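Removed from the display is one protein chain of the complex; every other protein chain stays in position.
Chain IDs A, B, C and D follow the sequence of writing; residue 1 opens each chain.
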Amino acid sequence: MSGTSSEGHPLAKGKLRHPLHLSPGRFTRPGAAPGILARPAGLEHLPATLCLLDYDATDITERADCSLDEARAFFDSPRNTWLHVQGTPNESMLQSVADAYQLHPLALEDVLHTGQRAKAEVYDGQIFVIASVPEARNDQIEIAQLSVFLGDTWVVSFCSGDRDPFEAIRKRTQQKDSRIRRNGVDFLFYALLDTAVDHVFPTLESLGERIEALELTVFDDPSREALNEIHLLKRELLLVRRALWPQRDMLNGLIRDEHKQIGGNARLFLRDCYDHSVHALDLVESYREMASSLLEIYLTSLSNRMNDIMKVLTVIATVFIPLSFVTGLYGMNFDRAVSPWNMPELGMRFGYPVLLLFIITVVVGMLIYFRRRRWF
Amino acid sequence: MSGTSSEGHPLAKGKLRHPLHLSPGRFTRPGAAPGILARPAGLEHLPATLCLLDYDATDITERADCSLDEARAFFDSPRNTWLHVQGTPNESMLQSVADAYQLHPLALEDVLHTGQRAKAEVYDGQIFVIASVPEARNDQIEIAQLSVFLGDTWVVSFCSGDRDPFEAIRKRTQQKDSRIRRNGVDFLFYALLDTAVDHVFPTLESLGERIEALELTVFDDPSREALNEIHLLKRELLLVRRALWPQRDMLNGLIRDEHKQIGGNARLFLRDCYDHSVHALDLVESYREMASSLLEIYLTSLSNRMNDIMKVLTVIATVFIPLSFVTGLYGMNFDRAVSPWNMPELGMRFGYPVLLLFIITVVVGMLIYFRRRRWF
Amino acid sequence: MSGTSSEGHPLAKGKLRHPLHLSPGRFTRPGAAPGILARPAGLEHLPATLCLLDYDATDITERADCSLDEARAFFDSPRNTWLHVQGTPNESMLQSVADAYQLHPLALEDVLHTGQRAKAEVYDGQIFVIASVPEARNDQIEIAQLSVFLGDTWVVSFCSGDRDPFEAIRKRTQQKDSRIRRNGVDFLFYALLDTAVDHVFPTLESLGERIEALELTVFDDPSREALNEIHLLKRELLLVRRALWPQRDMLNGLIRDEHKQIGGNARLFLRDCYDHSVHALDLVESYREMASSLLEIYLTSLSNRMNDIMKVLTVIATVFIPLSFVTGLYGMNFDRAVSPWNMPELGMRFGYPVLLLFIITVVVGMLIYFRRRRWF
Amino acid sequence: MSGTSSEGHPLAKGKLRHPLHLSPGRFTRPGAAPGILARPAGLEHLPATLCLLDYDATDITERADCSLDEARAFFDSPRNTWLHVQGTPNESMLQSVADAYQLHPLALEDVLHTGQRAKAEVYDGQIFVIASVPEARNDQIEIAQLSVFLGDTWVVSFCSGDRDPFEAIRKRTQQKDSRIRRNGVDFLFYALLDTAVDHVFPTLESLGERIEALELTVFDDPSREALNEIHLLKRELLLVRRALWPQRDMLNGLIRDEHKQIGGNARLFLRDCYDHSVHALDLVESYREMASSLLEIYLTSLSNRMNDIMKVLTVIATVFIPLSFVTGLYGMNFDRAVSPWNMPELGMRFGYPVLLLFIITVVVGMLIYFRRRRWF
Partner (left out) sequence: MSGTSSEGHPLAKGKLRHPLHLSPGRFTRPGAAPGILARPAGLEHLPATLCLLDYDATDITERADCSLDEARAFFDSPRNTWLHVQGTPNESMLQSVADAYQLHPLALEDVLHTGQRAKAEVYDGQIFVIASVPEARNDQIEIAQLSVFLGDTWVVSFCSGDRDPFEAIRKRTQQKDSRIRRNGVDFLFYALLDTAVDHVFPTLESLGERIEALELTVFDDPSREALNEIHLLKRELLLVRRALWPQRDMLNGLIRDEHKQIGGNARLFLRDCYDHSVHALDLVESYREMASSLLEIYLTSLSNRMNDIMKVLTVIATVFIPLSFVTGLYGMNFDRAVSPWNMPELGMRFGYPVLLLFIITVVVGMLIYFRRRRWF
């Protein structure tokens, strides 16, 4: 009966993957002063790495993995400057950057307390944007926070997590004839957001593949592992959706409102970026419906199975229970003396062993049958 | 018991049709430069065929299945020119067309990466529109992408897939007194969109027929095949709905915004086209509700069946189990010597064979009964 | 066991009423030219009957069931003219009327292809309106299409189906002091729409009665017929709702937009008509919720029944199965020689017949009991 | 087995309360002329009672239960006049009032055909408002219709049903320093609407109590009565919600639109009244969710019970069925002659009576156990 004991078995339990933590974000203590740069406790801080690009159409300087002091030299550069901070900066580093570019304290607070909703704010002529960079890692979805400040000739970006999503952007910037070089920082700003938005597609593709794999499983074998997997899927879709909705609104706001820092050309490209984010949301909603469908199929398959099981029981029981009554009724004490037709088997030499053999055959046959139908 | 083993049987499995792939579209690699004409990998490319119409109210020239060089001669034609590209163009062909008409790189990217949402964009005075052309083929719904550029005196259209949906349009254009000939290219533009929108109705009709066929099945026989079919239906409706929603918004946008390329008359006809798309969406939503209803009926029918099965089991068991106890209680060792009324059957000559016969009759009768109710 | 075989019985099947056909409307062939007057194939055409009213405040002329030629005489009448066409007109009749009043081809197409969504359009200063006239006939809901053109001094109306809904309007128009006579054609226009809108209430009332009848049934006897009836109800509500939603929007549009043909007084009455349509939609939404509730109750009643059945089985089985084991254990071979207390029944003269009688009594009693509970 | 027969028992049936009638309102016959004062047939008409208040800041005259002629004397009073008609007025009374104040025929029609949606209309400078006055009476919710006309110095109100909800208002008006006396008729108008809106709260409180009582029941005993009660609750919430939604919109419209009859102070108080109606809707929506939750719990409790029942059956059956086979196998014909260990019980003097006693004890014990678990 080992197969049916799925809910008591430690191994079966071990197979269930733990759902993602849907934390409420790192909230500030109620009553705490706003805009105070204190890193939320209980988070391991990755050492932040800085990367600086200073470029115009003709020339470019890159400082990868540089120190804050190295970077500082470029803070007043008349050329386009892009300072990218990967990982969680410590307070002093953040404060230095903030002082150099007059970043608003409320924005800095949002940079530190990652897990914010995507949004676009304007502080003293600077545009501040928060976006989400989802990534599927080991079948777990992680969502890094991208915070970007856009000034007149500079972009400062912060990305939480340990993976820099902007390697490709840097390569493109190195190319002299690339659009980024030929345009202002607003185009770089667009390129960063576009990269963040496009990061969701590989994630969605892996989710789509998992849904399709589950569809085949669930029809044939509605196991507890499949139920757990459906549950995880729904959870992850919820997570991705929560990240994408505000992002779409943020992009829409950037396009709709006339910001002097964002030129007509960059706005055109941002519209394309917005289209991508709408497309991604469309997919998420479709996937959510499909995951709900999966659960319905799962339940229906369970009911189907139950029907099958009950049919077997009912056929066997309704056939043999009345017959047992009949044999019980006559006690099978037919008078063998009266007629040779009355139960001659009882007088045979090997009657009993043959019967035993028959019984054992039936038991073994049935067990094989049930095993094949995966009943235990 | 073969009938009840539906979930273990390879043939039953074979009957289940695989659901449509709901791919996230061919997305660009995150961080890739926008507007670069690189065909997405992993797609088989059908060789694109060109078809050119150059017409005014009095005259018309058609170049069916022409080469790019033949077409090029008409690129500067002062008459109305319609260049239609069926299938996926290669990059150089696309670039030539783009250069001739100054098509925007972002639009070209969307032409190549099919599977985009329907939308209308304005680039430098050109209107660029993406629409969906759904088609039911072998009970599978395929959605081709139609991309149309509308200039002052020309229309360039691209349609993915291998079936040209515009044969009828070309025939109408050949007729000298047709509306297309009497009007500008904006009317041709409308005619293309109208054809795309109307393509959904035969698809919807076939879906409607499948729903109605299922309704009869599901009441009487909630089989696994029916469940699979319902699931497929829901999936296909999801797909069609995802294609139609943005199409409706796109048409609405075309009517609402004042585009100089689209005259008042064409706008009036576009409104009719918009009405059709709203009607189609209405139908899709109705069908979705009906598909949900189907699933509810399916589940309820399953419960009904379970009830029926349990009733049979309970009636048989509650009648015979107590009786078996009674016969067991007396062991049926009535003393035949005391009275001739006590179990005279045991002393009969053919008592045992007659009983055997009776038992066999009961078993066969019950098996026939269960078979008729499709229990196995 | 005949009662439980409800899903195999041809008569039971016969009781299930077939759901309404939710056709996608008669769509035009994709790629067909718009505004071409070709009657959709596959429809039986009722011969159309014309009815003409020509009136002003002082005088009125009625031509009931007149020919097109009779009607033609009034086409240029300076008085208010109302031409009503009941049934499906043939193309030439439609074309004659269209020529006389310069009706727009797109509108004519909508007149011919019935099953359109309700809408209001303005073509060259004429108002063209499509409305729905639902009617419950033999417990089937049929939705006729009403198409009305409103000019400066004339109204042309087309109503599909074979029942003229406007007899009462004609009677009111005959009365010299009626509002229709005292006002312009805009009031007649309102009266036609109001009649169409009010037609839904008797239909809704019959639906409401069916819902309430079902509520009583479903609690006590969740039969397959009830399930079928619930399903039909949901389908019909879906149909009515699909007809009413666009009608509401159409009326709202008529009130909101300032049309010169519709005076302030008529607009006030149209607002009342709009209120009625909102009320009707309210009811439909309520009924839809109630139908969903019915299904929930149905399912819950099924579960309740299953619980009851299982309780009976469990009580009987758990009482008698252990007892049977006990009697089996002792084989009931008590040594009657040892004591007169040991199974004296076995030595009685009528022991066996009395036992048989007892068994038969139990069987018959139980069958009566199960029959009463409608288990078979 | 009487306990399990709950669905066949007339008394159990009697316990089910009949749901409220959700009538479509008293609709006018399709095609009937609008604004005709004909009382809908099939309604018992309560004799209407009139109550008149004529007041200014210094003086007040009250005519309770007066005749129409007494009231007529005040129709042209320069002071603030409030005429309240409780119950359904007959046509002549209504016409007299209508003539005195020039009430609009469409509004009068709405006064007579109660069951209208709440709305605010402006006819020739008069404000006409319909509101709902819900009341829980014997656990049944009844919704009276309040119709109020607001003129420059007069208010005419009609309230269907037999209970006058405005006794408290009259008392407050009698007090010389009350706000109603110190303000114009717009404040009286507000006071009437506020009373109507606040009438829903006691109703909601009684619904809330019923929900909480059900919550305790449903966890422990998912009976058919509880199901019926949940169903009734959902129905009543649907009814209340249908009354409150348009009322909220009506109040919102009154505040938003600038009506010259309603001064700034009265508008401030109407905003408070609007807040109450929003609060009430909030509650209704919460209650609806809770009622849905109840049904879910009900169903889950049923499943829980089924599980419990099946466990009992399975434990008993799986323990004793194999044992019965074993005793059957050996037939328990152990040779007592061979050994005194072999079934000595069979040779005991009281073996059989003791066994009978044991069997009876088991049966009685089990019946008590099942009764305690309310299985029958």
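Heads up, the rule we're going with is that a contact is a pair of C-beta atoms (placed from the backbone, for glycine too) under 8 Å apart; a residue touches a chain by one contact, two chains touch by 3 or more.
Quantities reported herein were computed from a predicted structural model and do not represent experimental measurements.
**Student:** For the full complex, which residue in A:Ile169, A:Val185, A:Ala266 or A:Met343 touches the chain that was left out?
**Tutor:** A:Met343
**Student:** For the chain left out of this view, which of D:Phe166, D:Phe189 or D:Tyr352 touches it?
**Tutor:** Of all options in D:Phe166, D:Phe189 or D:Tyr352, contact with the hidden chain holds for D:Phe166.
**Student:** Please output the residues of chain A touching the missing chain, sorted low to high.
**Tutor:** Here the touching residues of chain A are 1, 4-8, 13, 16, 19, 21-25, 27-35, 106, 116-117, 119, 121, 123, 222, 224, 227-228, 231, 234-235, 238, 242, 246, 295, 298-299, 302-303, 305-306, 309-310, 312-313, 316-317, 320-321, 323-324, 327-328, 331-333, 343, 345-353, 355, 358-359, 362-363, 366-367, 370, 375-376.
**Student:** For chain D, which residues lie in contact with the unshown chain of the complex?
**Tutor:** Residues 165-169, 172, 178-179, 194-195, 198-199, 201-202, 204-205, 208, 212, 215, 219-221, 268-269, 271-272, 275-276, 278-280, 282-283, 286-287, 289-290, 293, 296-297, 299-301, 303-308, 310-315, 317-319, 321-326, 328-331, 333-335, 338-339, 341-343, 369, 372-374 of chain D touch the chain absent from view.
Following the convention adopted for this analysis, only the chains that are shown with their structure count from here on.
**Student:** Could you set chain B aside, keep the rest fixed, and say what connected groups are left?
**Tutor:** A | C, D
**Student:** On Cα atoms, by how many degrees is chain B rotated relative to chain D, nearest 5?
**Tutor:** It is a rotation of 145 degrees, to the nearest 5.
**Student:** Taking all residue numbers at the chain B to chain C contact, is the shared part over half or under half, that is, same or different?
**Tutor:** Different, since most residue numbers here occur in only one copy.
**Student:** Using CA atom averages as chain centres, what separation in Å is found between chain A and chain C?
**Tutor:** 44
**Student:** Among the residues of chain A, pick out those that touch two or more other chains and give their numbers.
**Tutor:** If we look for residues of chain A contacting two or more partner chains, we find 329.
**Student:** Thinking of each chain as a vertex joined to the chains it touches, would you call that graph a line, ring, star, complete, or other?
**Tutor:** Topology of touching chains reads as a line.
**Student:** Which pairs of chains touch one another in this structure?
**Tutor:** A-B, B-C, C-D
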